[in-house]
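Only one protein chain is missing; all other protein chains are in place.
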Amino acid sequence: MKAVYFAWVRERVGATDEDIAPPAEVRTVGDLIGWLVSRGENYAYAFENAKAIRAAIDRKHVKHDALIAGAKEIAFFPPMTGG
Amino acid sequence: MKAVYFAWVRERVGATDEDIAPPAEVRTVGDLIGWLVSRGENYAYAFENAKAIRAAIDRKHVKHDALIAGAKEIAFFPPMTGG
Amino acid sequence: MAVRVQSEPFDAAAEARALTAGRADVGAVVTFVGLCRDEGGTLAALELEHYPGMAEEEISRVVAEAQARWPLMGATAIHRYGKIAPGEDIVLVVTASAHRAAAFAAAEFLMDYLKTRAPFWKKEHRKDGTSGDWVAAKDADDAAADRWKA
Partner (left out) sequence: MAVRVQSEPFDAAAEARALTAGRADVGAVVTFVGLCRDEGGTLAALELEHYPGMAEEEISRVVAEAQARWPLMGATAIHRYGKIAPGEDIVLVVTASAHRAAAFAAAEFLMDYLKTRAPFWKKEHRKDGTSGDWVAAKDADDAAADRWKA
C-alpha cells in the first residue's frame, strides 16, 4: 500500500509518499501510526502528537480505529485549514 | 399635516396623499385612523382591519400609540413585502 | 456603506468588488441577491411600490444597525422598485468582514430586516391578464426578523 503525507506531516516525515508493507498485525490506522513511529525519528517527530493527526483511506476521512485491510492509499495530515 | 398612503391602503383610500387637519383631540396615530374612518367609506374600507395597518411619522416607523403632534407627514401602509 | 433605491438593474459583482478594492484585510464577502420568481409560470411581472425617501432612510438605519452589531469592513444594500420580470434581480446585500461568521450573520440580518422594515410592497401581474393581488406579508419573515432581537 501507499502512504501519503501532507503539510507539516510531509515536512517532518521528509517524503510526499512511499510504498509501505506493514506486517499483518498492523490492522488499524492507529496501529499503522505506531508501526511508522518505530521506523525512525522522522516518523516519531511527525506523529509525536498522534491524536492530532488526521487520516484518510482511499481519499475518505477515517478515524484511527479504521481497519486498513484492502487500502490502496493511506494519507496522514494535520487538521485541515482550507476555506 | 400631510397623510400619505401606499399599496392597497392607497388603492382603497383612492389617493396617494392629502392634506389633513384633524381636530386637537386626535392625539395619536390610532386616534387619527379613527378620525379618518369617520370621514368616509373609502377610509373605513382601507382601515377596516386597523391593527394590520402600519404607520410612519416623518419617515420613521411608529406604533399606533405614537403622538402625532408636530408631525409633517404621516404615512399609512400594509405590512411591507420588499426584499 | 452604500444604500441605493433605484429602478435600474444593479451589478452585484461590481458592488462586491467595490468592498474589497484596494485593501487586503477583508477575509469574507457574502453577496445575497433576491430575484423575482415566476411562480410556476403564472407570473408576468412584479410591480414594486416604495415610499420614496423613507425607503433609503430605513435601509440606511438597518445597515447602520448591522454595522453596530458586527465588525463589518463594508456593507451595501440596493433595492429596486418598479416593474420587475421573473428572473430579474430585486434586492442586493453585500457584507465584508475579516471573518465569515460576521459577514454571513450581517447579510442574513440585513435581509430579514429589509423584508420586514423597508417600505416596499409587491403587486403581482399575472400572465392570464389579471392583476394584481398584493403579496401578503409572511409570518415567517416576521419570525426571521424576531430572532435577531436580544
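Residue numbering begins at 1 within each chain, and the chains themselves are lettered A, B and C in the order written.
By our rule, a residue touches a chain if its C-beta (ideal position, glycine included) is under 8 Å from a C-beta of that chain, and two chains touch if they have at least 3 such contacts.
Predicted model, so just to flag it, every value in this text is computed and none were measured.
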Task = Give the labels of the shown chains that the missing chain contacts, considering the complete complex.
result = A, C
Key: Hidden partner chain, touching residue among C:2, C:28 or C:135   = C:28
Ask   = For chain A, which residues lie in contact with the unshown chain of the complex?
value = 4, 6-8, 56, 59-61, 75, 77-83
Message = Tell me which stretches of chain C touch the chain missing from the display.
response = 12-13, 16, 20, 23-38, 40, 86-87, 98, 100-101, 103-104, 107-108, 111, 144
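What we mean here is this: only the chains that are shown with their structure count from here on.
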Request  = Would you mind pulling out the distance in Å between where the CA atoms of chain A average out and where those of chain C do?
outcome  = 48
Key: For chain B paired with chain C, centre-to-centre distance based on mean C-alpha positions, whole Å   = 26
Remark   = Rounded to the nearest Å, the gap between Cα centres of chain A and chain B is 71
Key: Shared interface positions of chain B, touching two or more other chains   = none
Ask   = Which positions in chain C touch two or more other chains at once?
value = none
